[in-house]
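What follows is a short report on a single structure.
The complex is shown incomplete by one protein chain, all other protein chains being positioned as in the whole.
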């Protein structure tokens, strides 16, 4: 009897331990997972701020095309995110288990699309941006599947591209160049892109919003314990490119260019993408400086020459902000990451460039079938409202100049 | 002796288990609660960005009234939040236990007040906005108490309104219409509301800030595990209304209207409010499309007719952005949520409309006692500073036109 009692006591003790421990371990685990997802959600909102306010206002530098640029941004985001979700419901990417992971991947697709659209900004009718989105997302997803999930078995090892230097930035930029190459008309080539101090300040607003939230873009899908280090790397890379842009802009142009400051400052964020969670702080800073110099050189020296040489216009200069620094980022991984699989990384870059270029050229042909704008770079072609105050004033100035 | 020892050992084991488990379970539990509250805090900050930058800049579309609109936004937020806290310290709402819950409820009150003020924007002196806030918040809290806490025993079941389609958006809009109905003067009716490309771009900035942080508004008080699904629903609804707004605007007006794009794009966020944590993604997208169409139809077709018919001005068109889509959201719950209590939901809507309309009309009468603006829609009546450059220029243009 006493032994029996003891046995029951003993047994209940063990049960208590097991269930107690299990409870103690498991309840928090569930909650921890939920809290971790909510933290990813926070970063997803930061990325959304980049997509709409960041990319949107960065593109407002085209003076008379501000309302159109912002509306196009709205439409490109609104077409690509549901489309990516739709794709996910049929063919989910292996790594994205939770709904919040899918949201972040959809935002990545939207970012890449916005980069692409920057190359042809001001030269498409509004519904053509929508068509561009419809064509872009499947190709983007195809490249993502081949490169990151090794969909075709081409990639023989791990590709290092946490923050998307290759699959987001370079892909979007090269796709956009393809579209521009298929579409640029002589009138567009001949029409200068005007900006003024108000459009410049809007553009700098977009730039700063991108700068501020860039760490959340790169660390979006990183494990909680790695977020701080990743964030500091991204911030140091951005500091590096910002400082380098100022010096390079003054050196190359004699004076500072607001366009350089708005754009090339961000090149550090683009280039650190691949290695944001792996680089040391010092390396991140150095990658940022290098990216800032390369990007500013692109805007200040290459852009004008290449435009004249090819007769093709890259409205926002996405090749110099996203294309070159994106590839720089992919290559930097070869130097920075010990034990990296060279073949896999280089294959990923080549595949990305090939798909983006081919799909971009094709898309441009298709989209061109829907016609072209009569007047590039002006809101008035598609938006309601009389001439704005400033436009009237410019006419007035022109008249006054004539009468002098 | 040996038994005694065993007993002590046994007892200490059990104590160890109990306290150990308790410790293991409780320490994290406390911390988890704190971390959960900090996550609510993050969403509260997002909402604050909506209140000031979002609502504030959305209202800057009135060209000459930008400084006033932003100052009014500052004052309306700063009067309503402390007032709601003051109320809470006497008569707390049942569900708001922590201080961060109270902050979020106070922000909801501020949002509803800003919606209300949008209806009479540009036609009140600055101190009248403050008086509006002082009158609005008690009525808002009364409605909240009756509808969400069943204060009078009128509501016979659960009201489905997580993101406040009914108690925040519809309440604020109808209250605002009541104030406008009591206050609009002939001069105000006759004075056109002017905008230009700079004020439009500011307005789109406000719109985008609202769009970006809207998921945090709807998911503010949702449990951590439900945040991701809720957020995705809100984003899909906003994508739906954005796409629908573009098509409806072109269809109904021939050209795109920047006002439609700035406003009706957000209707999906308003309408998904009630069911944001319950709808499926597809349903959320559909609700967004419907809301975008309804709202754009309101701005493009109804607004001008209703203004002429009644002689009353709804400056920001809050009826078409918050009123109609808010009611649509409340009704959508009847279709979307299985097992919803029809009577409770409909009673909630009727009570909200009645209290808002009555209190709005009354407030308008009271506020009108403090006088009216001589010149509607211009900063210069209450703000320091000479005429701005643009105003001088417009005079110059007018002169030039005369001399031609």
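Chains: A and B, in written order; residue numbering restarts at 1 for each.
Here, a residue touches a chain if its C-beta (ideal position, glycine included) is under 8 Å from a C-beta of that chain, and two chains touch if they have at least 3 such contacts.
The model shown is predicted, which means the values in this text are computed figures rather than measured ones.
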Exercise for review: Have a look at A:184, A:216 or A:295 and name the one touching the chain we're not showing.
Suggested key: A:216
Review point. Which of B:108, B:136 or B:202 touches the chain that is not shown?
Key: B:202
Exercise for review: Write the list of subunit B residues that the hidden chain touches.
Suggested key: 6, 9-10, 13, 16-17, 20-21, 23-25, 27-28, 30-32, 34-35, 37-42, 44-45, 48-49, 52-53, 56-57, 60, 64, 66-67, 70-71, 74-75, 77-79, 81-82, 85, 98-100, 102-103, 126, 130, 198, 202, 205, 379, 382-385, 388-390, 392-393, 396, 399
Study note, to complete from the structure: In the full complex, subunit A touches the hidden chain through residues 10, 13-14, 17-18, 20-21, 24-25, 28-29, 32, 35-36, 39, 42, 46, 195-198, 200-201, 204-205, 208-209, 211-213, 215-216, 223-225, 227-229, 231-232, 235-236, 238-240, 242-243, 246, 250, 253, 255-258, 261, 265, 281, 285, 390, 393-394, 396-397, 400
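The criterion applied here is as follows: only the chains that are shown with their structure count from here on.
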Exercise for review: Could you please state the distance in Å, as a whole number, between where the Cα atoms of subunit A are centred and where those of subunit B are centred?
Suggested key: 30
